[in-house]
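Have a look at the structure that comes next, please.
All protein chains but one are shown at their positions in the complex.
This part shows chain A:
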Amino acid sequence: MKQMINLLVLPLLIPLVTAALLIFLPKSIRVQRAVSVVSAIGTLAASIVLLLTVKDNGIQTVNVGSWDAPFGITLVSDTLSALLVTTSSLITLSVILYSFRSIGEARERFYYYPIVQFLLVGVNGAFTTGDIFNLFVFFEVMLMASYVLIVIGGTKIQLRESIKYILVNVISSALFVIAVAMLYSVVGSLNMADISQRIAQIGSLPILTVIAVLFLIVFGLKGAIFPLYFWLPGSYYAPPVPVLALFGSLLTKVGVYSILRSYSLFFYHDQAFTHELLGILAIITIIVGCIGAIAYWDVKKIIIYNIIIAVGVLTFGISVATEESYMGTVFYTIHDMIVKAALFLLIGVMIKITGTNDLRKMGGLMKKYPLLGWTFLVAAFALAGIPPLSGFVGKLLIVRGGLAEGAYVGSLIVLLSSLVVLYSVIKIFMNGFWKAPKDYPGEENQPVLSLWAPGALLVLASILYGVGAEVMYPIISQATDALVHPAIYIDAVLKE
């Protein structure tokens, strides 16, 4: 059989077609669920095939509409984006499975599943595109879907927080357009490979540093780095748990990915300023996240602040900008996406059982739900980065990269932040699962096992990812190559 040249379109196309089809049958929930699951499995399968193809045959590109790069839109799937697409497809599958028993019929009847598919289109598209304006469009697809998901259900807190969320994101989208306009006026191209090439030709103009910082502000607002994270704790607190799991694991990572892509592909000429700035912001982001993670007794809030810590760690890895730290960043991004989604789903089960978010009102869950307890403990250890589990390798590489470049303060803070992360999640474990068992009204009616299974699936993926680091290593190192040597990416796109 001839090789299929459109393979990398499939992880975008499958959810898009599904979303369009699901619009026709909003009221038949069973059909919605069945189609969603089948399509999510299909997307995951397509992205795995894509990952294997990229691994064996190198970077895959498709010039949309047969217009050659840099004149048309090019979709580019290098190992990094194929990895991220696979991870997000896996997470979406688990979240859809979790939603069956938790999101409630009222939301399911109101286009919940099509919107989740649209979110996946946006996320996968943002990871796959090779055109800066197309990246903006996929950001908007993702954000529009997230606006609906944050407000669907229409409770008071959701309405209040969605206004903030939309306001912040509309402003950051406007800034994105302005930044793209400035970049276009300087280099005259929108194709990312072509932009990189032209920037390399004109060298380090001061205006490019300004644009780099503008892009940092834009992507920092999406990815929640200090001081642009202020909207996140409130907004993420509002929606129900499965939506929160999608947001927490996918949305901020798209911002981090965009920083990683733009800072490794375009703006690597004036590192003394841009990467230094990124490094300082990353360190403060970690500290702010740590303070939040310690301060709260609310399970959702604790994990939400852990998102901010992780964003800080990742951006620190990007700011060091060596092969080792990039590799650590890639390792850690995928680990963090999986394990954050798992943690959100697991605390969602705890909230369902106990009927409260407040850790002080929980206790003694271990007696009745040992499976849930041990799964949570494994996820907690993975998050903190305890050796055979998945958080370890990434953080180790980031810290080693930082130390090798003389960024001692940052590396030390990354290490200390692990302690805080461990403390904050073990606080959930000790207060929620230990202590004297309590009776919670209505806990018998909760479908604990079917809610636990999707979370456990992700924990299993995280364990395999950590234990199989040896297998993942060549793939990740291939992903890092294209980051360290932009020429690989440029040659693949422009075919010179």
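Points to keep in mind about this one:
Keep in mind that, in the parts below, contacts are C-beta pairs under 8 Å (C-beta built on N, C-alpha and C of every residue); 3 or more make two chains touch, one makes a residue touch a chain; residues count from 1.
The working rule: contacts and distances are computed from a predicted model.
Considering only "Na(+) H(+) antiporter subunit B", "Electron transfer flavoprotein subunit beta", "Energy-coupling factor transporter transmembrane protein EcfT" or "Cytochrome ubiquinol oxidase subunit I", the record for the omitted chain gives "Na(+) H(+) antiporter subunit B", by its UniProt protein name. Contact with the undisplayed chain is limited, among A:V64, A:L422 or A:L460, to A:V64. Between the chain not shown and the residues A:N6, A:T155 or A:S185, the one that touches is A:N6.
Residues of chain A that touch the chain left out of view are 2, 4-6, 9, 13, 16-17, 19-21, 23-24, 26, 62-66, 75.
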